[in-house]
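Can you read through this structure? Questions will come right after.
Every protein chain but one is kept in place in this view of the complex.
Moving on, here comes chain A:
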């Protein structure tokens, strides 16, 4: 058994205000590309990417749902986080309102999302640090308060999708927080799949295993 690499698949949803860089983070993670003028997302985009955790002998495949950020389309979000295993709440460090919006998302997830969902609060656009409006200490304080109130841990990180800094790290952290060992218990009874351990042998030679992805 120790020789076998585990293979698990999780659903991840991106939430956050319009234009904070949700799609840019996903494209950096999945395709390692960046487009300054990326068009707004309408509805949702769906991409996949796998990540290898050599020390845990585990390959995690993320099914990523990248949603539209504007308020008007908020009512669609439950469709995506309904069966999600992880959520990335993204804000723009140069916009305080986007940070507030990210907090709203976390509140909503705590109330509505499946129990045990892994939540990450991510501040994007660290390349624009001269325009920073969201103080990192303030965020840490917020996270601390939240984590003290409940037993779940919220991951926090900052990144720059533009420079490609910190993006992979976020997904690595999320992957390590996912209940890899428990998934066998909840495989059944869910068509819109939410984590399946297929227990197959996967070659361990690639750290980032590129699958076909959309767009």
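Methods note: a contact is a pair of C-beta atoms (placed from the backbone, for glycine too) under 8 Å apart; a residue touches a chain by one contact, two chains touch by 3 or more; residues count from 1.
Throughout what follows, contacts and distances are computed from a predicted model.
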Name per UniProt, for the chain absent here [options: "Cytoplasmic tRNA 2-thiolation protein 1", "Centromere protein I", "GTPase activating protein" or "Ras-related protein Rab-4B"]:
"GTPase activating protein"
Among the options A:15, A:45 or A:178, which residue touches the chain absent from this view?
A:45
Full-complex contact with the absent chain, from A:19, A:96 or A:128:
A:19
Out of A:76, A:140 or A:163, only one touches the absent chain, namely A:76
For chain A, which residues touch the unseen chain?
7, 9, 18-19, 37-40, 42-46, 48, 61, 63, 68-73, 75-76, 79, 191-193, 198, 200, 211-212, 214-215
